[in-house]
Each structure stands twice: as C-alpha cells, then as structure tokens.
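Each remark here refers to the structure printed beneath this line.
Note that one protein chain of the assembly has been removed; the remaining protein chains are unaltered in position.
Letters A, B and C mark the chains in the order given here, with residues in each chain numbered from 1 onward.
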Amino acid sequence: MTAETSITFPWLSLLLWLPLLGTLLCLLWRKSAAACRYLALGTTLLVLLVSVGLAVSLETGAGGWLLFEDYRWIDAYGIRYTLGMDGISLLLILLTAFLQVIAVLISWDMRKHPALFFALVLVLETGIIGVFLALDLVLFYLFWELMLIPMFFLIGVWGHERRVYAAVKFFLFTLSGSLLLLLAIISLYLLHGEQTGVYTFALAALKQTELNFTQEMIFYLCFMAAFVVKVPLFPFHTWLPDAHTEAPAAGSVDLAGLLLKTGVYGMIRFAFPLFPLAAEKSLPVLAALALIGLFYAAWIAYLQFDIKRIVAYSSVSHLGFVILGLAAWNQTAWEGSVLLMISHGVTTGALFVMIAMIRQRTATREVDKLGGLWQSQPNLSAFFLLFCFASLGLPGLANFAGEILILIGVFSSQPLWGAIAVGGILFAAAYMLRLLQEVIWGPCCEPFDKSDLCRREWLILIPLALLVIWLGCYPQPALDVMRAPIQLLLQGGMP
Amino acid sequence: MNLLELQSLLPQLILALGATAVLMGGAWLENRRFWLLCGMLLALVAALCAALYEPPLLEVAGMYSTSLYARFCTVVWSLTIAATLLISCRYADLHCFGGGEYAALLLFAAAGMSLLSAASSFVGLFIGLEAFTLVLYILIAFNRTDNRGAEAGLKYLVFGAVATGFLAFGIALIYTATGSFHFAEALAGLQLDGGLRPLGLAGWAMLLVAIGFKISLVPFHLWTPDVYQGAPAPISGVMATAAKGAVLTAFLPLLAGLGDAAGEIKSVLWLLAILTMLGGTFAALPQTNLKRMLAYSSVAHMGYMLVALLIGGEVGGQALLFYLVVYSLATFGAFGVITSWALADEEIQEYAEIRGLGYLHPRRSSALAAFLFSLAGIPPLAGFFGKFGIFHAALRSGYTELAVIGVLTSLISLYYYLRPIIVLFMQDRSAYQLRSGCREEFILLGSCFAAILLFGVYPGPLLELVALVLP
Amino acid sequence: MTLLLALIPILPLFGGLVNACFGSRLPRPLSALIACGAVLGSFLATLGCWPGAAGEGLKTTLFTWLQSGSFSAEVGLLFDPLAAIMALMVTGVASLIHLYAAGYMEDDSDQARFFALLNLFVFAMLTIVLADNLLLMFLGWEGVGFCSYGLIGFWYRKTENAVAGRKAFIVTRIGDLFFTVGLLWLFARFGTIGIEAINSRAAELDPTTLTLISLLLLGGACGKSAQLPLMSWLPDAMAGPTPVSALIHAATMVTAGVYLLCRMFPLVSLSPLAMGVIACVGVLTAFYAATCALAQREIKRVLAYSTMSQVGYMFLAVGLDSVSAAMFHLLTHAFFKALLFMGAGCLIQLAGHENDIFQMGGMRRRSQTVFWLFLAGLLCLAGAPLTGGFFSKDLILATAFAKGDPFHLGIYGLGVLTAGITSLYSFRLAYLLFAGDFRGEELPHELPKLMIWPLPLLALLGLSGGLLNLPHLFGGRSWLSGWLERENDLLQIPLQSEYLLLGVAAAVFLLGWLVAHFRYRRFAERETEVCKQFFLTGWQCDAFFDRLLIRPFRKLCYFCWQGGDLGLIDGLVEGFARACLQWGHAIRFLADGRISRYLQGFAWGLLLIVGWFLLQAVR
Partner (left out) sequence: MIVPLEHVLILSTILFLLGLVCVLVRRNLIMILIGIEIMLNAVGLLLVGASAFWQQIDGQVMVIFLMAMTSAEVSISLAMVVYLNRRKGTVDVRAFDEMRG
C-alpha cells in the first residue's frame, strides 16, 4: 500500500466525481434536451478518455495498487475515504466508461424527461465506478446502494408495461441482500475493534481480524447474500429477467453490462479475501449453484417469447459460468471469469442495444410478431447475428475466450464440474439460435419502419463489434492487466 | 426565583414571553404574515440565545437543568418551531388562521418542549409535557372548517388527557416510593431493595404507558394515523418530530440515571421496541394516504429510536440523537411538502391524488422522494447513517436480535416508502393542478434536503456535536 | 515461406471480411471476383508451400491468442504432409466451387453475403487443417459450423431453411461438446494443447484415459461428419444453395471429422477399443446411409446420404489403422462428390428448380455435357472399376479383409454389402434422372457457362484419382501412403486374395447396376411401401430423436420456467410479500377509528407492561 501516491493528482476521485458533476449540470440545464444530451455524452466521453488515459499511462502489468487515495472522512466511526485501483478494477472501469457512452448514445432520442434520464445515468456511473474503487467497507456499501436509486428510476419511469413491478422487485431483492451485508460489515468492524482497539472499516485492516470458523461463515454468508443476489446466482435471479425486460435500453445495458459485475467484483475483492476459510468451504456449493443456474437459465431462455427475456436469462446463464470459474479457485479460471465478465458486458450490452433498435422499428419484442428482419434491415441483422454468435461462444468472438479459460481452469481442478459445464455451451446455442431464427430469419413480418441503421447507430455498433472481435481474437492485453492482481488475490494477499 | 435563575432560563423565557406578546399583539394587529415572521424571529432568537449564551446556573429551581444537552435540545426545538412557522405562511393564508394565535401557540409549544427536554425533576417533566400537549390540543383542531381536524382534536384530547392521568399517577407512585421528584434522588431511591420498589416499578409502568402514548409505541399508537391525518400538515410535522423528540430526549437521561435498576424497564422497552418496529412497519404497508403512511412510519422509527434509547450510554445516546435529528429533518420535510401542496379546501394526501405530480412539481416531488429515501435509510442520504448508528449501537451492545429485526423491518419499510415515489414519478398525471410553491416553502424544503444530503455524505460534524452534548 | 503459409488462411479471411463489410456496396462482379481471387490465391499459396511440407513440415506462429497460467494457445500453423494434402484439396476444390458459385449466384441479390460466408468458411476450414494446436483447430471447427449455419439458411425467407441451419449447428455442437471435453482433458493431462506435443507423448496416458479421450474425439468427429448417432442434420442441410452443399456438405467440412482423427491418429491408434468403435461407427453409418439413399426422392438428399455413407467408409479406414486409405478415399470422394453436387445443381437448374427425381427423367436430352459429367461422378461413387472411387474403396475393404479376424471379416462383409447398395442407388439415380422422358412441368432453364467449366476438371480428378495411391498390383507405387509416411498401411496379403477382392468389388458393382437396370429402367410410380417409407425418413430417426430428446427437453424447460421460476421462486417471494401485506391489513384494522377501541389499546398495553414486569419478577 503506497501512501505517497495519494499525494499526486487524485485521478481516481476525478474519475469518480466527474459523472456527478455532469449530473448537476444536466439538472441545471434541464430545460434543454439537447444540452443535456451533449452534456451527458461529453461527460461519459471524458470519463472514458480519463480511464483510457490511465490504462495507457500506468504500468498495468505490475501487481499492487496502480493508484491509491486515502483521506479522513467520518472519524466518529473510523470510516475513511479510501480508493484504490488495481488491474481488475481498471478493466471494469474501462468497461463501465465505455458502456456508459453507449448507453447515452442509445438513448439519444429520449423524449420523456431527458434531463432527468441523463442525470440518473450519470449518477449510476458514479455509483458503479465507486463500487469498483472503494476499499473502505462503508464507502463501498454507500456506492453499492447508490446504484439502486438511479436504476430504480430508470426502470420505473422509462420502462415498459410492468415497469413498476420490475423496479420494486429489483429494489427489494437487491436491498434484502445488502442489508445483511451492512450488518456483517458492522459486526466485523466491532469484532476487529475489540481485538485490536482500532476501529476501522479499511479492508486491509479488517482482513487481519481473527475469526473463529462459525463467525467467519456467518459473515461470509451475509456478504455473499448481497453479492449473490446482484450477480445473480440461481435461485436469487428472478428479479433480473423482470428488470431487464422492463428497463429501457440504457438501463438494460447498464444492468447487464455493469451492475451484475459489481456482484462478482464484490466477491473477489471483499468476500473471498476477508473470509478465505469460509470461502474455501463454500466453493462446492457455489459451484453447484452456478452449474444449476447455468443450465436452468439456459433452459428457461429457450422457451421465452420476449426477446429481452431471452437475453436476460442468457445473462444469468453466463454469470453462472463466471461464478463457476471463481469456484474453481485457480489462476486460469479466475482470469477466464474476469475476462468473461468483460466480454459478457460488451456482448450482452450490444444485444440489448440491438433489441432497442429492433423495437424502435417493429414496436414489439414478441418473437411471434418478429421475423425476417434481414430482408428489410440487412445491416442491423448482420450485427445482431454477430453479437448473438459472440454470446453463444463462437471461438474468435468475445465470450469464447473467457469461457474456454474458465473451462480449462475448472477442468484442471474439478474435471467433473468442467465436463458438465461444457454442456452449457450447447444450450446457449439452442436459445441464441432460436432468437436469431425468430428475429432475423423466416418470413418477413413487416416492420413499420423499414430504415436500416442510421449514422448514430453505426457509431454505436461499430465500436461494440470491434471490441467483440478484439476480445475474442486477442484478449491478451486484458489478460496481462489482470494477471498480477488475480495472483495476489488467490494467494490471499492484498493487491 | 432570583435573577440568575431567570437568566438561566432565558431561551425559554424568550419563547414564553414572546408568545404572550404575540398573542396580545395579535388581537390588535391582524397581519398574519407579520406575526408568523415575528414568531419565527423569536424562535430563532431563542435558538441563538440557547446556543451562544452560557447560563450562569447549572440547574434551575431543582426542576430544570441548563446543561449543554438541554441547550442543544432547546436549539433544535426552537428551530423546528421556526421552520414550522416559516412553512405555514402560505398554509395559514389559505386556511385563514389567526396569525397571532397560531404563532403564539407554536411558541408556547416550543417553550414546553424545551422545558421538557431540560427537565431534571418529575415536576418539571410534567409541566413541560403538559405545556406543549395542551397547545397541541388546540393546534390540531385549529382548522375550523375541517371535520377531520375536529375529530383529530377530539381523539388527541381524550388520549392525551388519559395519558396525562397515567403520567401523573406514575409520577405519584414513584414519588410515593422514593419521596423525591428529582430525577437523581428518585432514581437512586429505586435502587434500594426496599419494600417500596414494586411501587416504583408500578409507577414506571404507568410512566411507560404515558410515554408510549406520547411517542406512539405499539400498542399505544392507534391514535397516531388519525390525528396526523386530521391535523393541519405543519402541525402533524411538529407532532411527528419535535413533540416526540422532546419526550425521547427527556427520557434519555432518565434511563441513563436508572443504572442497574433498569433491568426490568429495559426488558419492557426491548419488547416495546420489537412490537413497535414490526407493528409500525406492517401497518404502514397497505396505507394509501401519505399522512397516514408517514404516521405509521413515524411509529416504526420510534421503534428504532427506542432501541437506541434502550441501549443508552454514549453509543446509544449518540445514535439516538443523530437519528432523531435526521429523522426529524426528513419527516418534517415530508410534511412540509404536503403543506406546500395543500389546497384551500383540503390537503392532497391520497396516493390517487398525487399521481404523476413528479413532473408537474419536480422540485417538491424530488424533495419528497429524497425525504422518503432518507427515511428508508438509503445512502447517500442521512437516514442511512442514522440506521447505521442504531445497528452499530445494537450490535455493539449485544442486541443482535434487535439489529436483525431492525434490518428486516427496514427492508419491508422500503416498500411503503417506494409507493408514493412510484405514484409520483411512475404513473400518469392526475387532474390536480396544484399551486406552485412559495419562496418560504422552497427555502425550507431546500434546506431540509440539503441537510439530509449533507449529513448523508458528511455526517462527521453532527456526530461530533451530538457526542459533545450528551449528558 | 512462412509468409506464404500465413497467406493460405489469411487470404480467404480477408476476402470474407471485405465481402462482409463492404460487399453490398461493391459492384456485383467485383464481390464474386474478390471471393474467387482470394481462394485461388490461397490455392496458389498452398502450391507454393508444397515443397516445404515434406518431412517435418513448415511451422509458423503468428501471435499468442490466449495465455493464462500454464495454458497457452498460439495462433500457429503447421504445414506437414497430412495438412498439405488436405489444404491442397480444400483450396483446390474450393476454388472450383467458387467459380461455379459465381455462375450459380449470378442473379441472387444477396450475393455478397453468400461469398462472405463462403470465404469465411474456407478460412475456417483451412484453420482446422493448418492449426498446430487443438484450440485453434476448435476455432476453425466452430467457424465452419457457423458458416455452414449461415449458408444452409441462406435463403432465410423459407423458415424450413433456417430451421435446417439451426439443426445442423446444434447437432454438430453436440459433437463439439465431446471435442471440448477431450481438449480439456488432454490439456489437464499434458499441460499443452499442441497437436505434435500431444501425439508424441500420447503413450504416457493410461489405457482407460486414452480410450475415453479417443472416444470423446470420435464424438466430436461424429458430429461434424454426420456419423451415427449425430447424422440427422446432413440431409436437412441440403436446403442450402448447391455450391454450399458441394463445398461444405460433401467435399470439405463433413470430412473434418476424418481429418481430426487422422490428425490425432498417434493418440487414437493406441486404444484398440476406440479403434474398434470407430470402425463400427464408420461401417454402420455407411450401411445406414446407403439404405436411406435407396429411397430418397430429392436428388440432393440422395447425394447427402451417399456422402454420409462414404464418410462412413473413411471412418472405417481410420478404425482399421489405415490413415492413408482414409485420406485416399477422402480425396477421391471430395472430387467426385463435388462433381456430383455441382452436376446436380446444373440438373436442378435445367429442370427448372425441380428437386424431385421422380419429376425429372430424360435429362440427358437437356444437356449432354452435364449427363456425361454426372455419370462420371456416379461411376466413381458406385465404384466402377478403375475409377478413383473404386481404388480407394477397395483399399479400405481390402484392409479390413487383411486383418483376418472375425470382427474385421464381419465388417468387410457389411462393407461389401454397402458397396453393392451404393452401386444400386447410384444407378437408380442415373436411371431416374436420365432415362425416359421429362416428367415435370417447368420450362427448361439456361445454364450459365461458369457453372459448367469447373466440372470437367473435377471429373478428370475423380476418374483418375486412383493414381494418387495406385496399388502395386496395377503398377502404381502407392504415392499417398509414402507421402504421408504410412508405408505400413500397404497391404500385406497374397496376390490371389487381392485378385479375389478386386473381383468381389467389381461383382457387387455389376450386381447393383443390374438390379437398378431392371428395376428403374422404366419409370413407374410405385405405391409407397412401409420399408420405403422407413428408409425415406432415415429410419425414422428424426421422429425418434424428437420423442426421445426434444420433447422431453421442452417439457423440462417448461417445467423450469413455469414450475421453478414462476412457481417456486417467484411464488415464495411474492407469497412472502403478500403475507406481509396481509399482516399489515390485519394490524391496520385494529385502528378502526373508534375512540373506545383505541382506549382499550391503552388498557391492554398497561396490562402487557405490568404482566411483563411480573414475569420478570417471577423469573
């Protein structure tokens, strides 16, 4: 932990608070939709620029914190404002920054309360980046909850028919997990304080707490309750399909691309390092749930009629893969998991973007009413084909690299799990091809808007497509960045 | 009473004498706004005086202490009353309140509350409590054109009077058992393993019934929703915040002084806290009226604060006071929004009536949403650190079960806090065209909002202040 | 040389990408030109690399694809004799088929998509062929699956076409699962996925593992090569455009399974059990598919089943320990089957887009050229003496015979029977197509010249394919076996047995012809028989799988969705919510507005507190 880095320019804080600044400006200029639009785009682009700049300029291959900030905050409880970024956070922040630009662009034509919409999207970005950076448990919890409110409104205000149900379900599900997390955080803090006399919420300090096994297990379960719901792992996933289905395009992109990742990040950053013994004991259960979820969600996805639901269940299935990789507890599988998180963020985000475009043209998401889109929108359909195949794990496209690394890692430690998990790839093909079949092939169901991609849509889809191909063909840079931190995390050391 | 004693009670005197003056003046000069502002200024002066003026005596007439704690409470209640007067400007115009009386009564209430929090003997406690209860009887039914106001006034009157009976009887029993009204001696008397101890406990039982009524603990809470619904919105705000807070703050030192003898009483409080948290939460779930929902929510919050009260000590006291301030800000703000939405003939309180108002009145609606989120304890609003403090205190003192129940109820409570937000922002517009708010309302709501946001992001100073003033 | 090697797959990839991205904006001929040029360039590059292939072969590593821990997958190419001959065949046949396709797709509006996919397919196929590690091979493996999916469903407006594409992808992916598990297992055992490294260290494995891994690889091969039991997708795949059927579903992709087994032969051959299973799968598929081909009515389905059957022979050859026989048959089959498919495409065009052979007849009069060329293909297929097919098939059967034990003799018997049936259905096809008069209604169509040009070349290759591995008996020197360094594949049987085997092969060919001659010389609409119906539907396999797998699967999905998600989980959650609300209502009704009720609350509360105190006191 390098204290001297905190003296340098607070890049992390800049990254964190820039979107919030954008929010304020958006609310100030709320009368003009165009101003808000450009403000949001400008802010997200700026964040992307800063994070890419950091990624390029920092020596990313090294372990340890790339950047670190630590300030006093609430002395009464020993809460500090501690931010730190290692390779994993860097990658996830890059993903966040990128997807937020996409989210803003896809909502460019937002007519319903644009100022509020963009403001909320930006608040969400702060929340997500905060989760990826915070190293003080209360600070983490704060950002963790901060993500809820904007998402709740995004679903509830700009969503579709059953939006209120979905929004409330989302809120209650995730909050139920996180309140247990809060209890566990406070208890752990008290325990640590009693043992050492130092009352602090710093992750590094709390790791030193001596716990007996029962305590560790209880705390671990409380921590995992929050993360597992967010991931979401079977059987805590039922909020996700509803939330996805009802959310507006940008909401779905953020939800699938980013929010789910915060759960996994919480596990690898907090739950596992804090309670290594309990984590080790829980791995078989975790793996079993992940495997069940992997198949179960894929099966359900196969029968859905709403194209958003299909993709939503596919998210559950893919995240099952990610968790399975974590449960294998070795370098390769973890690298695969992090890589799959990123690829899944891009591909699923892209799919939701495309669904929004399809919906704009056909005014429906029902598979029965869709079909033959290639005839009127070949370009759009071609992108859709690409992303669907990326999602089902075609080698050379994004998801495959992560999946195969996970499989290799899992197989080397638990051959049976690995062998079963391979089956998931088959069912992924089953539902994705059904989706393709119903949407772009078959006889043409006349869309009311026959225009193919417009310029803005090209602008959204080309970066996504390039990223999907890049992550599939040459994921090595990403792997290099995450290697050292994962090594440290697996050894139980602090990055 | 000598001069020094009067000097020590200066803030209360300002309030009481000012109230009398306003009452007199109000009979001559019928300028409503002038008297309201006048009252507000008086309350502010009292608050300033309490905050800055070091009283020469530590205790006045063996009845009232002038400790930092008492002064802090005086400041808070005076500010609450000032805020109430400020936000009532338009409301009073709309309902043709007599400006002088209204301001005077509220100032009396402030005096009563500050006396109550400052009480160091049961006599002082009785007088302070009765002083603002009597005022509230009138204020609740202040709106003479409203049937509901009358009904609410009646209900509060009957229960208040019964509760006064219980309180007095409890005090009498304790006095019988210990021979003293002064907290320190009366409580010390209870420590003895004498034969009169059961009498003292019986007195505490009566006392708890009375407190239970005042801060509406389950099962003494039944009046709360009806009265809040019927009373004018600003008055409901005062009742939900300052009136309850004054009682809680009065009992915090009382329980702390009880020491080892508190075992039985704490176990009753433990039971009441659980009942209150659960009862308030569940009863609020099906509500479709904003004021009733807020009433039940205040019941549930009293449960949380009871947890802190029960824990006592530095940790519990800090949590309690912080929670109280934060809760008061949010609840008062919420009632403030209702005040500012009021029409001439009725208040907008049903969910059906506020449909889609979020986009018609974005500032007030967002403020209301923020207050509700704060009450639900969602960061980054102050309510989060309030709950954090309570849970922290509970876990630290080994009341894990209370913390777990608290967590459970705050999860469930989220549902009823979300409902009005959903109605405001996620449903189609209703036909209601409300008046746009006035400057005073915006100032007040804005400062409430800023405060809960500030304390949510940077609660440090408030926490330190609270720790400083604890008795 | 390495640059040239890299160019082999990169050229088609480039062509495919250009067509995919800009194809719709390019002038029409240009898109076809790029595609053909890319493949042709690739062919020339292969020729250029050819000298380097002998012995150890050429190797090059382009970049590291994935590296994590001890796992490392490079994008590396290996150009050894096996890969070289396969690459040459793929690029050669693909070039011809691209030329043909340029003619075939002349009028199609989606030409760019077609050529993009076709080029990408060639790229993926070449990746399979040239990959130096299993993961890269898997990339190609799945890549061809994707292109095949896209091309089968090329005419997507008909739902059946798209469904056929989906079926092909899913069924082959079942095979891929086995491949993947095998790959993972190999890596777990060897710590590497390099093909050469694995092959050289294969002996380190214990027999059980070895057998299981070999069987997993077989599973993968079965999926891609449409062998039992993963065969049902191939006939449906004929929904694609004819060049696609010729390239993907006859000449190249379906033989990828054979190629995989040959590639991993040092590993696979160590397990006798696995070899036996491979041989059985091969010969059973050959027999199964031949019987099915007897009853088909669509020209392309007949050819599809015959492909399946011939690939079965190749599997048999691998199972018999004879890589060179398998590769020999693979090559000759690629030539004559591509020829047959392209001929079929011409015939369909001539008959006015008529697929049904019962509606054709008399096609000889429409185009003599096509007749002769198609007949040449059929002769090869039927195994007419001295054609390429004859030699390669005979080599396989003779190898089986040469093993001598009862198991292999049984296989030999079944193989010979299948050869007879092959001859029968080939001539059935010939008679139904060319004898008699045209039975359809459509007006004849013109053939683009470009569709004829590649055919003679392929016919020549097919007929003379035997020269590649001409046995010593006919004065040849078994060049292919030598090239592949598999001299021990050469037959070691007495001369008279060899003559005897040749005689048997010729005899079954003649027998099949004669039966066909008498049965199909004159067309007669026969009543459908049960047996025929059975063969027509591919032994009812589709219905069987539907009952056994698809319906239970859908039920399972439905159960998970309605029962698990909506019923159990959501039911619990919503039930809890509802219970909370109901408690809320119950508590709410305590406050009924009556003052007396409220006052009773006081009394009860007092009793509660006093009672609690008493309870504490008692305790």
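Please note the rule applied: contacts are C-beta pairs under 8 Å (C-beta built on N, C-alpha and C of every residue); 3 or more make two chains touch, one makes a residue touch a chain.
Everything numeric here is computed off the predicted structure, so don't read it as measured data.
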> When the whole complex is taken into account, which chains on show are touched by the absent chain?
Replying inline: B, C
> Just one of B:Leu57, B:Ile138 or B:Cys438 touches the chain that is missing; which is it?
Replying inline: B:Ile138
>> Among B:Ala103, B:Ala152 or B:Ile412, which one touches the chain that has been omitted from the display?
In response: B:Ala152
> Thinking of the whole complex, not just what is shown, which of B:Gly165, B:Gly313, B:Gly356 or B:Pro471 touches the missing chain?
Replying inline: B:Gly165
>> Applying the definition given at the start, please give the residues of subunit B touching the unseen chain.
In response: 122-123, 126-127, 130, 134, 137-138, 141, 144, 147-148, 150-155, 157-158, 161-162, 164-165, 168-169, 171-173, 175-176, 179-181, 199, 225-226, 229-230, 286-287, 292
>> For review purposes, identify every residue of subunit C that touches the missing chain, sorted by number.
In response: 588-589, 591-596, 599-600, 603
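Convention: only the chains that are shown with their structure count from here on.
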> Once you find the CA centre of subunit A and the CA centre of subunit B, what distance in Å lies between them?
Replying inline: 43
>> Roughly how far is subunit A from subunit C, centre to centre by C-alpha average, rounded to an integer in Å?
In response: 37
> Considering subunit B alone, which of its residues make contact with at least two other chains?
Replying inline: 415
> What parts of subunit A, by residue number, touch at least two of the other chains?
Replying inline: 172
> Can you list the residues on subunit A that touch subunit B in the complex?
Replying inline: 73-77, 113, 116, 138, 141-142, 145-146, 148-149, 152-153, 156-157, 163-164, 167-168, 171-172, 175-176, 179-180, 182-183, 186-187, 189-190
>> Residue numbers of subunit C touching subunit A in their complex, please.
In response: 20, 24, 63-71, 110, 113, 135, 138-139, 141-143, 146, 149-150, 153, 156-159, 161-163, 166, 169-170, 173-174, 176-177, 180-181, 184-185, 187-188, 553-554, 556-558, 560-561, 564-565, 568-570, 573, 577
> Which part of subunit B faces subunit C closely enough to touch in the complex?
Replying inline: 154-155, 158-159, 162-163, 166, 198, 201-202, 205-206, 208-209, 212-213, 219-223, 225-226, 263-264, 267-268, 271, 279, 282-287, 412, 415
